[in-house]
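Rather than the whole complex, this shows some of its chains in their spots.
Naming follows writing order (A, B and C), and every chain is counted from residue 1.
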Amino acid sequence: MSTSKEFIANKELIDSSREKKSPSTPSFKNSYRPRSMSTCSTDTSSCSSSASLSEDDDGTPVRSRKQQNSSGFSDFCVKDVRLNVYGRREIDLAEQEMTGLIALKKQTLDSKPLRGARIVGCTPITAPTAVLIETLGALGAELRWCACNIYSTQNEVAAALAEVGFSIYAWRGESVDDFWYCIEKCFSCSNWTPNMIMDDGGDATHFCQSKYPQVFKNLIGIVEESATGIHRLYKLLRGEKLLVPAINIQGCVTKGQFDTRYSCRESVIVSLKKCMSDLMFGGKQVVLCGYGEVGKGCCQSLRSLGCTVYVTEIDPICALQACMDGFRVVKLNEVIRHVDIVIAATGNKNVVTREHMDKMKNMGIVCCMSSCHNEIDVQSLKSEELKWERIRSNVDHVRWPDGKTMVLLASGHHIQHSCSSVPSFVTSITATTQLLALMELFKGASASGQYKNGADIYMLPKKMDEYVANLHLQAFDAHLTELTEEQCKYSGLPKHGPFKSNHYRY
Amino acid sequence: MSTSKEFIANKELIDSSREKKSPSTPSFKNSYRPRSMSTCSTDTSSCSSSASLSEDDDGTPVRSRKQQNSSGFSDFCVKDVRLNVYGRREIDLAEQEMTGLIALKKQTLDSKPLRGARIVGCTPITAPTAVLIETLGALGAELRWCACNIYSTQNEVAAALAEVGFSIYAWRGESVDDFWYCIEKCFSCSNWTPNMIMDDGGDATHFCQSKYPQVFKNLIGIVEESATGIHRLYKLLRGEKLLVPAINIQGCVTKGQFDTRYSCRESVIVSLKKCMSDLMFGGKQVVLCGYGEVGKGCCQSLRSLGCTVYVTEIDPICALQACMDGFRVVKLNEVIRHVDIVIAATGNKNVVTREHMDKMKNMGIVCCMSSCHNEIDVQSLKSEELKWERIRSNVDHVRWPDGKTMVLLASGHHIQHSCSSVPSFVTSITATTQLLALMELFKGASASGQYKNGADIYMLPKKMDEYVANLHLQAFDAHLTELTEEQCKYSGLPKHGPFKSNHYRY
Amino acid sequence: MSTSKEFIANKELIDSSREKKSPSTPSFKNSYRPRSMSTCSTDTSSCSSSASLSEDDDGTPVRSRKQQNSSGFSDFCVKDVRLNVYGRREIDLAEQEMTGLIALKKQTLDSKPLRGARIVGCTPITAPTAVLIETLGALGAELRWCACNIYSTQNEVAAALAEVGFSIYAWRGESVDDFWYCIEKCFSCSNWTPNMIMDDGGDATHFCQSKYPQVFKNLIGIVEESATGIHRLYKLLRGEKLLVPAINIQGCVTKGQFDTRYSCRESVIVSLKKCMSDLMFGGKQVVLCGYGEVGKGCCQSLRSLGCTVYVTEIDPICALQACMDGFRVVKLNEVIRHVDIVIAATGNKNVVTREHMDKMKNMGIVCCMSSCHNEIDVQSLKSEELKWERIRSNVDHVRWPDGKTMVLLASGHHIQHSCSSVPSFVTSITATTQLLALMELFKGASASGQYKNGADIYMLPKKMDEYVANLHLQAFDAHLTELTEEQCKYSGLPKHGPFKSNHYRY
């Protein structure tokens, strides 16, 4: 039966949010578990339905397969290089949306600004990242790439990259053992020593620091995009083990605004509807736990579709914002009995407890819009008296002894990840920022630049943040105004920016 | 491979909006083509991709299959009665959302108000209609049911109904010949003569009037819910051929508001995202052709997700409303070059022409939110110089010789039908209205009621419209205020309604 | 002291919503009290502060003053014809906004379509109505005009009209005796017999029918714009006393939408802020009693400025709309203790009772957005134990024995009338509709038209309603699309409308 690509793509995203227990883990992992497995170790015992995850395996270990691309190149390990045609189409489609990255590529293509850069990348391997990878290559960099998460690889995309000659070591559904094997393959390559790392979560960085200290201390720099990775870099820094400069992508305005408020505003609607196609938003009562950027985005769109939205907050400033935006700020207990939907978006643990869920009304929906896997205390629902029924992908009915049923989405994991996906346009912003950060570090190395000697964690200069925004404005046919000389003088602003202080965030 | 139920459900809805040519059509159809085929006869030659529609057929004609349910009952014809378990679950889930209908059922169950009613129904056969069918049965009616559209049957739901003993004649993908066969089977049954018709589109009504005039003139009444059906009833009335009373469900406020504005407000977002999962609404320029109820709903939600929305209108009153709601009213030609998305919602023909599409920018999206299949002139795109590529289900890329690509959704058919579905809650409102209309006609027949002698087309009394709303308010935990005696006197309003005049519509 | 014109204007509007008791009323009024006094007769004993209303009187009865304009013309009675310069400027400013009316005037000016029409008008006399009056004159009509409400006359505007030769009989603060005197002066004029009435409330119509039956039965027609007036016309019709055709302006879509939803959306904000300049909307809890057109408009803008809005309703259909729009539907008692603002907008009596107000929190605000003067039971607040304090114009503090203070705006009268004003653009729509109705009736009289013989109450044809909208679209630079011949044929719509059925109202 011919199933649409789209369906497969969604399926993979769904799966990627699940963890899988691995029977054996080599010694290294004992000390450094990959990030994707570390956060929520307790709830990996998951519900029975996840047994079906390995359905598309064919039994042969991926590592053992002998594969080469149509040019005879074989320094890669992907699920099946023959899938490359499908992957190429996905990459082509993604490229159309990634106008900012492509514009930057065109501007810098001739000067090959990354010639001499030898980068190990460790990120999700999806169509949009493939566009970044190919861009890095086009700008002169040599690359080896692995996945930052055992479920975050689109196999056909990895195949397409291998087909055109990139050394990709990644497939969907790696074991933990596979995971470290792939990272290892990126660092240990005869006649090739990396001088930069582009990381997402910190696993490649830590692997290098621990296993290849000589390589590590000679790095030009590290670019890290995740909160977790930044957290780990700061630990290294405090322990005086961070010997090289690193750039924190995560704190950039454009990345922040797009990956959170604007992205969640859309994805909360789409994710809920993908799970619950029979759901009508109009008239529903919803409580959002958390009025940070995620919460703000969700509240805005839910209300615009006719929901009555309540907010819970711990931070009085965010609570005051919620008030001024017209949302009632309540404790979860005050509204739990009558709301139709609970959305956890605090990033904290056990925000929605068993006690709360005991009080919910029949057919109430509970889901999570943060990356914290235990924000909903799903573990507490795995008790004798409650009956679970898998209704469809990402939807479980949990039934209380009195017949009251609660609808749990994506097993309590981030519904955006499980049930929808991040638009390529958003990824383009992140990717462009990453590319600029790599160029900044690399340029700094050749010059006696600011990053040269310092082992520190830097923010990308405000001006570059503005540059990323500028590159993406084209997609909207937006026309910027330029300051006159007189205005520059009057306001003290430079004609071409930066226009705001580094920590300006509104 | 195990595909989720949800996926199947969507697929069927998709298919249901397509037409299929039948090589032979019996004489009757020559004069009375089924509604589903009559509207847009020119564009049924469809694009090649529709050839794959019959994928789940097994080759054996459905009509020839010998089937009986677990009780040995066999007066039905469905795709496969063994699918009944899946259908039952869908019906159970739908029932949970159809609180208004179920409340009415409970209130009237004991008195069996439809005892003696013998109804032929001709509607889509989906989980929500199944809830209505079973309710009619529970209230005492005898029923025979067929589909009003060759693609609008959920086979597993039809199976579930047959399993519990309903005479269902319907399956997805009927030929036109099958279509009339099924209607015939509902009317021609030994020892059973219908006295009511519940129609959607007028095919059953016209079949009866033409083939069984004796049955027709003795009917107690007809309930019709579609604009097309109403149109056809008025033709009969003018020709003095409508010998029985009919109730027009379509004009009810609650049905109107829910099936259009509130429903489209959500479905436009979901349908677009289901087709284009990589789409980001924020910053997109969209033009809505038509600012009727559909357009109003679409504009509201699109803007709330960050789109800039333009409107085209022919009616100055609707245009003025668009202005007051903050939308620029333009001619399509003024904006076609720079918009990202064109949504046709006028219900008229050739609103988006080849000339318009020639001017669109690369990767512009064109789709339709009305039931009119030729609102986008898809036919004009089927010319030599344009290359079509099916990207995924419901998404075609049409490529101009210069490389400019346009994205056409659902082959220009209604994306709500093709790519999302109507929530059961909305269907509950329609179904409750239909049930009340049947009861009203049936009661009128037994009494010397208002509908007794009149061959006319009636509106459901305002009070009943309010009653439908009332039954559905419970789902929202809404608390109505009651007029005091003093207020009744002051305002001249009856304590329990009706509170507005019959044509009040705001 | 020089006070700005604007302040004066507001003051007058404020006053116009007050009633004044007259010690003596002539015999006619005993049977037919003017509309402005009939509705809420019980609450005219008002609070003491209204004693200051006559502050700008100079002691001399207006009727006794000998006045003539600069041309020596004296067939008028206004407060002070010398105020005409100020009035002229107001009229000029209003004219700038009344683009639709002026466009119609220009189109028809040459043909003088109202030549031969002799109209008695009875409406508020404000700058926008002055524009209408002058337009009627320019189109050939002869006019005599009086006020429909003892407080609704802008004296300087009346002066400006008298100055250019119109027979105006109206001033602000007429006694009831004056009121009927002015109407009488319009009908009783030697050598001049009216053949049309343009009424607002029905007082002129009833006066004519009762006092001048010969004139009445020879009228060409009546144009009436208020709900009350229509109500009274229907009474005449049922009593077979309406011997002439009348057109109901009130039911037109454009008038309805502009005078209610779109107008209230803005005026609720402005009126509240004019009374309470220290009020911040953000975070306020508001309950709207009534979700009709007024309530819908108010809810929309209040929420958009950060209020949490609750709704009370008696009508389940409107309640369901409120739910779908995201508002909680409650009984007033459920929220009265914690809301900051109560807005009555039902049009019914005693909707906000003493019992409710007893429960309100300190400094809670109570006001009315309907024309019903006793929607808030102000009378119940005039008891011993409550202390009233006039804080400023339109703002009273009512203090309970325990110190709890309630803020009552505009003495419970319509805050839109008391504290803000209707934009000329909105009035232009009404005025254009009135003008078209007069022309329609007048034309009908000369032809053997549809209104010729019939004593009935007509709606303005849909097409004219669309025409009014069309004339006002120009102000928005809106570009209508025109149907192609093919589309006309397909849809059955005429190329130039009407595009909707007569009772279409969405």
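The rule we apply is simple: a residue touches a chain if its C-beta (ideal position, glycine included) is under 8 Å from a C-beta of that chain, and two chains touch if they have at least 3 such contacts.
Model, not experiment: these values are computed from the prediction.
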Homomeric assembly size (copies in this file), of which only 3 appear in place: 4
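One rule holds in what follows: only the chains that are shown with their structure count from here on.
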Cα superposition angle of chain A on its copy chain B, in degrees to the nearest 5: 180
Geometric centre: closest chain by C-alpha means: B
Between chain A and chain C, centroid-to-centroid distance (C-alpha), Å: 59
Chain centre separation in whole Å, for chain B relative to chain A (CA means): 40
Whole-Å separation of chain centres (CA-atom averages), chain B against chain C: 43
Of all residues in chain A, the ones touching two or more other chains: 282-283, 285, 305-306
Chain B - residues contacting chain C, complex: 253-254, 256-258, 261-262, 292-293, 296, 312-324, 328-332, 334, 347-351, 465-467, 469-470, 472-473, 476, 478-484, 486-487, 490-491, 493, 497, 499-500, 503-506
Chain B - residues contacting chain A, complex: 1-7, 9-10, 52, 55, 93-94, 96-97, 262-263, 265-266, 269-270, 273-274, 277-283, 285, 300-301, 304-306, 338, 363, 391-393, 420-421, 423-426, 475-477
Residues on chain C engaged by chain A in the complex (per definition of touch): 282-283, 285, 303, 305-309, 320, 323-328
